[in-house]
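The complex appears here without one of its protein chains, the remainder shown in place.
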Amino acid sequence: MKLRSFPPFVRLLTVLLAMFLVAAACGGDDDGAGNADAGGEGGEKLSGSISIDGSSTVAPISEAIAEEFRTEESGVQVAVGTAGTGGGFKKFCADEIDISDASRPIKDEEIAACKTAGVDYTEFRVGLDGLAIVTSSKNQFLECLSLEQMASIFKEGGATTWDQVDPKFPKEKVSIFAPGTDSGTYDFFVEEVLGDPKKLESLKPRTDYTASEDDNTLVQGLSGQENSWGYFGFAYFNENKSKLKDIKVSAEDGKCIEPSDETVESGDYPLSRPLFIYVKNSSLKRPEVKGFVKFYLETTPDLIEEVGYTAAPAEDYEKGLAALEASA
Amino acid sequence: MTAALPRTGITRKRSNVSERVIVGLLLVCAVVSVLVTLGIIAVLAGETLSFFRSVNPFKFLTGTKWAPAGGSGAGGEYGVLPLLNGSLMIAGGALLVGLPLGLATAVYLAEYAPPRVRGILKPTLEVLAGFPTVVVGFFALNFVTPFLLRPLFGDDRVFIFNAAAGAIAVGLMILPLIASISEDAMRAVPQALREGALAMGASKRVVTLRVVFPAALSGIVASVILAVSRAVGETMAVTIAAGNTPQITTNFFGSIQTLTAYIAQTVSGEAAAGTVRYESLFAVGTTLFVLTLGMNLISARIVRRYRQEYQ
Partner (left out) sequence: MTAAAVEPRPGILRITLGKGATRTKANIVLDGVFAILLLVGTFLGVLAVGLLLYSLYDRGWTRLADDPAAFFTNFVSRFPARAGIKAAIYGTVWLMGLTTLFSFPIGVGAAIYLEEFAKKNRFTNVIEANISNLAGVPSVVYGILGLGIFVRFFKMGPSLLAGGLTLAIMSLPIIVIAARESIRAVPRSIREGSLALGSTNWQTVRRLVLPAALPGTMTGVILALSRAIGETAPLLVIGAAVSIFNTPNDVRDPFSALPVLIFNWTSRPQAAFTDAAAAASIVLLAMLLAMNAVAIFVRNRFSTRW
């Protein structure tokens, strides 16, 4: 094979790639051995594999836990996918995965599907995702909005200029950037602010706003327009504080609450959605799964903020651990 | 045209048997494609039918509002025209970008470029085909919109998510399809034809346009059909650059949503399996399938008519 017959840059890249692959093959290690072992945890080492799939919101938590779990129990192989909460439940109720990551509670149709398939499960609450209401950092007048005001913005036929929301606001165009209709964040916001879609008296959400799949691109849209308004998970605001301004939220009592880890955890901030994992009871009978879930509930409060979410109240984790013991 | 090879009468019996076995194997390969289509129909059909039990097909096909219900899927509006509009805008815009650039590149590489240049350029453009679609999408959002579209057309007119950026992204992705396959087709034209025309005093341009192009037309048309198909089926890049706002519009500077974007969004989203909203993605998939089938049948008829002229 004449190397000469390749154009020069292709040759270079082939060589580079070969070097990298060799380095990768020799340098790292494969399944199991992992990084420095957390020396002698005592007892037998667990082994087996655990499959997790579902919400891409909860996946980073599962990933972080799997990462830490691996240092203690290197024999257990964990794989985390992101097929979406709906997709995750479908696989879960088809008995294809052990754990379903979910950014919302299981729905009736899914409960029925699990029942038909004979899949019994346990629900564990693992954290909270505060919803930040944001506008551009250039915005002058938005400080605090009530839930009613936000309903008047996001409902069908909602406000087109800001003075319709509050007479004190200027008559500037309202530019809305929010997640699309398939997003769990959207579902949660609509349900909290406009009312349960199943109920007749609830308001319908408007459809003429700028929707995007990707929260990072929403950040760009929001920061670029002075009178923008939108919402997404608190972590995206945290990472972009220089470009965005968060709007305080007031519930019935009229007190304006700023989103933060403390207010979300205490429940003072009205807009935070719980995050769950659902685990098959049949899987819990396996020691590696039980050990993993136990580790999950014990460790999440410590590292969840690194991933951008907030810890649930301590009782939630304790209840989970109790349910875990009971399922033995 | 190349008909099937004639049966020769001089073949030995032994090679006749092995020949039939080989041809049989080849036939199986061809039939795989039919199996794939049947598979697609199989996975789409059930949920699509279920969807049409809840939503009137006529309203689906003629409705102008696409607003799937949040949450449990109750009370959504499912008129597919906005999504169709989005898909056609992206495919049309992508062709506008990809076709001239692709053909120009193909002609240049096949007829004008010295061999060393061709050796570097052709693989370079094929790299364009391999960029992860997510990357091209972000390129359109972060480079094309702020540095190309907005300076040219004004910050106010060009929305941050716009169909034009999406069309450019997809156009860039189909460029290598058109360029590479057309170029191969042009290179396959026998030299004798070119030399004959040149000998008659034609310039290179005339040889290219009047001799090589018509001779290579089959390959060129095939590449364009592939390109259009790919453009209609592209998902990620469009979602990122053009946003996900389903609306009927001709404004290329506003946000739209395509059929494929909706499918991808819903299949990996929050919708619970068994709800109308989840099933809607299958109905949209079926619509897309029928759409591309229609496009292919029409273009096949056009190609066949062209071929007639050369018989």
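Order of writing sets the chain letters: A and B. Residues in each chain are counted from 1.
One rule holds in what follows: contacts are C-beta pairs under 8 Å (C-beta built on N, C-alpha and C of every residue); 3 or more make two chains touch, one makes a residue touch a chain.
On a predicted model such as this, the values are computed, not experimentally measured, just so you know.
Q: Among A:N216, A:S260, A:S282 or A:S327, exactly one should touch the missing chain; which is it?
A: Of the candidates A:N216, A:S260, A:S282 or A:S327, A:N216 is in touch with the missing chain.
Q: Which parts of chain A face the unshown chain closely enough to count as touching?
A: For chain A, the residues touching the absent chain are 1, 5-6, 10-11, 13-14, 16-18, 20-21, 23-24, 27-28, 30-32, 34, 49, 51, 53, 56, 59-60, 62-64, 66-67, 70, 77-83, 87, 91, 94, 96-97, 214-216, 233, 235-236, 238-240, 303, 306-308.
Q: For the chain that got dropped from the picture, name the residues of chain B it touches.
A: 1-8, 10-11, 15-16, 18-19, 22-23, 25-34, 36-37, 39-40, 42-44, 100-105, 107-109, 112, 119, 121-136, 138-139, 142-143, 172, 175-177, 179-181, 184-185, 187-193, 197, 200-206, 208-211, 214-219, 222, 225-226, 228-230, 232-236, 259-260, 263-264, 267-268, 285, 288-289, 292-293, 295-297, 299-300, 306-307, 310-311
Note that in this section only the chains that are shown with their structure count from here on.
Q: Between chain A and chain B, tell me the centre distance in angstrom, where each centre is the average of that chain's C-alpha atoms.
A: 34
Q: Under the definition above, what is the set of chain A residues touching chain B in their complex?
A: Chain A reaches chain B through residues 7, 9-10, 55-56, 82-87, 89-90, 93, 103-104, 107-110, 112-113, 180-184, 186-187, 190-191, 196-198, 204-205, 207-214, 217, 220-221, 224.
Q: Show me the residue ranges of chain B that touch chain A in the complex, using the header's touch definition.
A: Interface residues on the chain B side: 65, 67-72, 74-75, 119-120, 123, 141, 159-161, 239-240, 243-247, 255, 257, 265-275, 278.
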